[in-house]
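Note that one protein chain is taken out, while the other chains of the complex remain in position.
For chain A:
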Amino acid sequence: MKKNEELLVVSDLKKHFPVGKKSSLKAVDGISFTIKKGETLGLVGESGCGKSTVGRVITQIYQPSSGEVLFNNDSVHGRISGAAKKEKKRSMQMIFQDPYSSLNPRMTVMEIISEGLIIHSPGLGRKERESKVNELLELVGLNKKHAQRFPHEFSGGQRQRIGIARALAVEPEFIVADEPIAALDVSIQAQIVNLLKKLQDEKELTYLFIAHDLSMVKYISDRIAVMYLGKIMEITESETLYEKPLHPYTRALLSAIPIPDPDMERSREQIILTGDVPSPIDLPSGCRFRTRCPNVMGVCSEIEPQFLEVESNHFVSCHLYDEQVMSREDAVPLYDEKVSTYQTV
């Protein structure tokens, strides 16, 4: 298999959860992206934007409302045979956010890690399985002695390593890491990010790395997608996203991150968004970011922006970059502020 092949293709994926009789919560509202083999796509956004739901639909924890997910050119959802389904589940694994609640407290580490092996490699004998588990433990920076212990005997960082070993046990090609470092201490976060990078190099893994922390995502992702209220606002290579963010939301998100450098903090200009994220049950008309956007125009409440490739490999969903829309009469800013107050720091 070639490296530049697309491993995962998501097209117009939607996941709506019914709320009451008439309305629905539009957690994921039509998103499309691809992930190439061996690549890491970072998916960032604030809480409630639907980023975890995307991960769960891809790994078949949820069924999509509409849209399609292709993995190795095969549809993941819909009518597929039991064997094919099992194979898909093996090749796509997940690492969870909370290392405290994602490990069964009544199972030993050996039992936790070998559970997948029992299901997916039934031919393995007990001895072989145990030696495989020991190998995995070494791989993630733990050792054999740890296999007989229970989760409560480990620290948060160590537990996350166990979660990673469990995901790797069935030799997946693709891993969805759902905020794997959010619950860890700062000094431990870097350890886990470095481990994930090392494993990717060794095992040619492909990652979907979900996070709300834009600063760590940069270190692991080749490309980054920024999500807001169920839609992707911008997607591009990670360097470009930090150097030349186009969407007003991405700019605000980047400028909101406090920088651990006092001089920079004193000199830089911050964009502070007003208000809160609207409810995903009752979305604003037109562009869903318009209620908080510093560059909002009249047209923004009328039509929803299209997801356009404005530069090569740089997709944005904003009217500011759509010439056709910008030539309309109502494409004038509602606020007096200059369009570009953003300074790269």
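Operating definition for what follows: a residue touches a chain if its C-beta (ideal position, glycine included) is under 8 Å from a C-beta of that chain, and two chains touch if they have at least 3 such contacts; residues count from 1.
The rule is simple: contacts and distances are computed from a predicted model.
The chain that is not shown carries the UniProt protein name "Oligopeptide transport ATP-binding protein OppD", picked from "Transporter", "Monovalent cation/H+ antiporter subunit D family protein", "Acyl-CoA reductase" or "Oligopeptide transport ATP-binding protein OppD". Among A:129, A:203 or A:218, the one in contact with the hidden chain is A:218. Summary of contacts with the chain left out: across A:69, A:253 or A:296, the touching residue is A:253.
When the full complex is taken into account, the listed residue touching the unshown chain is A:190, out of A:19, A:61, A:190 or A:332. By the touch definition given at the top, chain A reaches the unshown chain through residues 46-47, 155-158, 185-191, 193-194, 197, 212-216, 218-219, 238-239, 242, 252-262, 264-265, 270, 272-274, 276-277, 345.
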